[in-house]
Each structure stands twice: as C-alpha cells, then as structure tokens.
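Every protein chain except one is present and positioned as in the full complex.
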Amino acid sequence: MTSRTIIEVPTSGYHDLQDLTPRITAAVRDAGIQTGIASLFVQGSTGALGLMEVERGLARDLPEMLNRWAPPSEEYAHEQTWHDGNGHSHLQATLLGQSVTIPVAEGAPDLGTWQQVFLLECDIRPRKRTVVVTVIGD
Amino acid sequence: MTSRTIIEVPTSGYHDLQDLTPRITAAVRDAGIQTGIASLFVQGSTGALGLMEVERGLARDLPEMLNRWAPPSEEYAHEQTWHDGNGHSHLQATLLGQSVTIPVAEGAPDLGTWQQVFLLECDIRPRKRTVVVTVIGD
Partner (left out) sequence: MTSRTIIEVPTSGYHDLQDLTPRITAAVRDAGIQTGIASLFVQGSTGALGLMEVERGLARDLPEMLNRWAPPSEEYAHEQTWHDGNGHSHLQATLLGQSVTIPVAEGAPDLGTWQQVFLLECDIRPRKRTVVVTVIGD
C-alpha cells in the first residue's frame, strides 16, 4: 500500500524552525498503514528537513551552528551570478538534507520520545514550503 | 512485502562507533525480500547513523571532526535550560543524520565492498540504542 499527503508549511523567514511531527503523525494515521516507512521530503533547494529534539535551546543552537558551517556571505560564486543573497541558504540546506525516512509501527511514526521531525527555513525570506509525506507498507 | 526488525545496541559512551552491517545483513536475509530497500533508523535524539568504511583510522577521524563541527561546550542554549552537558551531542546527531536507506538485491544489502553502516553514540554516557530495520520490496 502507498499513501501520499502534501503538507503546506508557511515559514516566517530565515531560520524559522518548525516541529512537523504532529502533522506528519496525522498524515501517517490517515494513511491506514500499520507497518512500514514514511518518506518525508521538502521541495525547493533552500529548505531543510531533519531530526532533533525540538526545544527552545536547540532551536537557537542549530541555526547558530549553521551560520558557522556555511556563513552568510557575498563571496559565494552563487552570489556572483544570481545576486540574491542566499548562497549560504543553499549550502545549509544541502548540508542538513532535505529527505528523511522514518519507521511506521502500529499506524504511527515510530520515533524516540524526544525525537521530532523539523523543517528549517534556510532562505532569507518567508516561503511557503511543500512537504511530501509518502507512507509505504502493509 | 514489509518486514520489521528491532536491533538493540548497547553503547559504551561518547563516540563509541559500531559497525552494524553484520546485524543489518542478518535482518535483511531473514526478511526474505529479494529486491527492494532497507530503511535504517536510530531512535533517540543523540545517536547517529551513517555510511562509512569502518576501519580503525576513520573511527578516530570522524569523532574528531565532529568535535570540531559541533564542539562540546557549555555555551549552547540547550545547556542553559537543561544543564545535562550534551548540547553538542544533539547537534552532532542532527548533522550526521539518523536515517539511512540502502538498496537490497538478491536478499542482501547491496553496499560497496568498503562501505558499512555505522552507529555513532553522540551522547556523553553509555546508552542502549534501538535501531529499526524496515525492509520493503518483492
């Protein structure tokens, strides 16, 4: 069995971090699949998906680390062509990743207690993100 | 067809790195699925899963790099709330990732010769890790 759900996520701008777990859980429950996997994917090249304990401290720490790993800068070759100020956004999203696969058990995501799925906006302006949830299993 | 196996992995503490390939191979063989994928997932927010040639040198180099990318520090906002000394553990696990999907062919993981699946303990104390192996295919 295969189920596909689209989740629309408006973001407020650079490094807005949102816990998607409740909406993903709802999508998985609606799929009616008991055992299998849920593939999560964010469309676009400047949004990131990942797994983390989503709490206020780490929601500040992770963006700060990303600013060290791939700092905002006008020196990127990307800037010299596009002049859109978001070269670091692309690099941050590629580093963190845009696809995550989680297990499904008893019709729900089988995550750890303090483990959530987050969307991190890496672009420098508000965006409307599209997250595709595909559930496959029995 | 869908098969689900739980692998319990006790770890010895910070940056214990273990090659899970033999146990994953056994789980895939037991699944009786010839062609498809195996989704691997570690529960909890301070353990990481990845792909690497697991040899003694890299088993030292990777933890050392992680200590540069997200160094142990009391400066993390996470620490200011939780005071549990593992802010960097969360960041390292999120950076490296906690889910990996590998192909299955002829009933076994279809990895390169020098390519293994590892679990890296990023927490600062021994943990008992749960890895979920979901095999899907024909």
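In this document, chain identifiers A and B correspond to the written order of the chains, with residue numbering beginning at 1 in each.
Everything that follows uses one rule, which is that a residue touches a chain if its C-beta (ideal position, glycine included) is under 8 Å from a C-beta of that chain, and two chains touch if they have at least 3 such contacts.
These numbers come from a predicted model, not from an experiment.
Enquirer: Out of B:L58, B:A77, B:A108 or B:I124, point to the residue that touches the absent chain in the complete complex.
Expert: Reading the full complex, the residue touching the unseen chain is B:L58.
Enquirer: Just checking the interface: what residues of chain A touch the absent partner chain?
Expert: 1-2, 4, 39, 41, 43-45, 69-70, 76-82, 87, 90-91, 93-95, 97-99, 101, 130, 132, 134, 136
Enquirer: I need the residue numbers on chain B that touch the omitted chain, in ascending order.
Expert: Chain B touches the chain not shown through residues 35-37, 50-53, 55-58, 60-62, 65, 69, 95-97, 100-105, 110-112, 114-115, 136-138.
The working rule: only the chains that are shown with their structure count from here on.
Enquirer: Rounded to a whole Å, what is the gap between the Cα centroids of chain A and chain B?
Expert: Each chain's C-alpha centroid was found; their separation is 19 Å.
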